[in-house]
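Shown here: the complex without one of its protein chains, the others still in place.
Take a look at chain A:
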Amino acid sequence: MHAIEKILANKAGLDRVEAGQIVTCNIDFAEINDLYLQTVYSFWEMEGQKVFDKDKVAFVFDHYAPAPTINTAQIHKEMREFAKEQGLTHHFDINKGICHQVLPEAGLIYPGMIIVATDSHTTTHGAFGAFGTGIGATDMATVLISGKLWFRVPELINIEINGTPSKNAFAKDVILYILGKVKADGAVYKAIEFSGNYVEELGVSERMTICNMAVEMGAKTAYMKPNEGVINYVNSRTSKDYTIYETDNDYEYSEHLIFNIDGLEPQLAAPHSVDNNISIKDGIGTKIHQAFIGSCTGGRFEDIEAAWKILKGKKIHPNVRFVIIPASDEVQLSIIEKGYMRDLIKAGVTFSTPGCGPCLGTHAGIIADNEVCITSTNRNFPGRMGSSKASIYLASPATVAASALNGYITEPIV
């Protein structure tokens, strides 16, 4: 069996599972974000009374943090009341950050667990050797009541990544390149394991970026075998016992794709699809109006540090707005302590408070008709960040910062 199958089998109380089988698993943690008041409504409609375990359920207010409209303030109010009334142990209000960042920081993510969240990017937690998957509001309501959810055991694609990219290319460039090859529907209904010597050496932040984007290939979940960095990260934040499951040597993947990324240049996803991959060389010179660094994909300490290295002591182009939103309060505090925030503000950057911001077009940096935005986020669908007539380029934080400096898409020189 694969490590993922062992997780599912363990949580379903079975000795073995196989691809295609439908199993009902106990859920280790369930997280609901503030787009999903429907979860609370569905909970009441199904005559729920108490959540299955008050230690294993949390709300994270991130998509609308802080509330930009009366409707969203009302959503927060009703969810906050539900959380209080249920006596939930963990609660992440508008002052904390993005769910996929704050849950690991709070020590709630560990290898071998099943985490479900009302957010498609829950695949991020594969970086920690967890089974993470996104679900909708009503599925979540059934979890809140029963503590369980059914899954179809997925086939596994092994994406083996070997080599070292060019010094100007980062984990985001690697995953954009792979997305361009595997395509947006290349892993629908399946799970992806990322392996290879590139992955084995990667830091926690970069592993999260890659697993985060697995859903853009349609994957149900992502998996990376925990490395030393992950184990240290998890152990420093939780005292919980956990199991690292090993994939059996005779396990047969449904597909095995090998990528050699030696010397890989910075990459872009050009409008309007995540798999519309081009090399930076084919995008250089495109005029931009806004640059954005943030989100569960590219708003971590290392991402903002990459921008700081490029912008310290300089000024962004006068025709560009550059918005940065740290992924969490912890990220924000660390960039304040390092002095990065001060230097970036002096360079002309606009900071907003931790949360999802314009990544999904709700607030804090929406783009207008015919504008071009370069962003460290995850989706460039039409209308994703505002106007359906705008164009979005996905890139690494370094490329975003270099482009903000010149006013057009620029290869970062690190």
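Throughout what follows, a contact is a pair of C-beta atoms (placed from the backbone, for glycine too) under 8 Å apart; a residue touches a chain by one contact, two chains touch by 3 or more; residues count from 1.
Definition applied: contacts and distances are computed from a predicted model.
K.L.:
Of the options "Aspartyl/glutamyl-tRNA(Asn/Gln) amidotransferase subunit C", "3-isopropylmalate dehydratase small subunit", "Sugar ABC transporter integral membrane protein" or "Xanthine dehydrogenase molybdopterin binding subunit", which is the UniProt protein name for the chain that has been left out of view?
P.N.:
Options "Aspartyl/glutamyl-tRNA(Asn/Gln) amidotransferase subunit C", "3-isopropylmalate dehydratase small subunit", "Sugar ABC transporter integral membrane protein" or "Xanthine dehydrogenase molybdopterin binding subunit" considered; the missing chain's recorded name is "3-isopropylmalate dehydratase small subunit".
K.L.:
Kindly state which of the options A:168, A:247, A:273 or A:352 is in contact with the chain not pictured.
P.N.:
Final answer for the missing-chain contact: A:273.
K.L.:
Check the options A:104, A:134 or A:326 and report the residue that touches the missing chain.
P.N.:
A:134
K.L.:
List the chain A residues touching the unshown chain?
P.N.:
So the residues of chain A touching the missing chain come out as 22, 35-38, 41-42, 45-47, 63-64, 69, 71-72, 75, 118-120, 134-139, 141-142, 145-146, 150, 184-185, 188-189, 218, 220, 273, 360-362, 379, 381-384, 386, 388.
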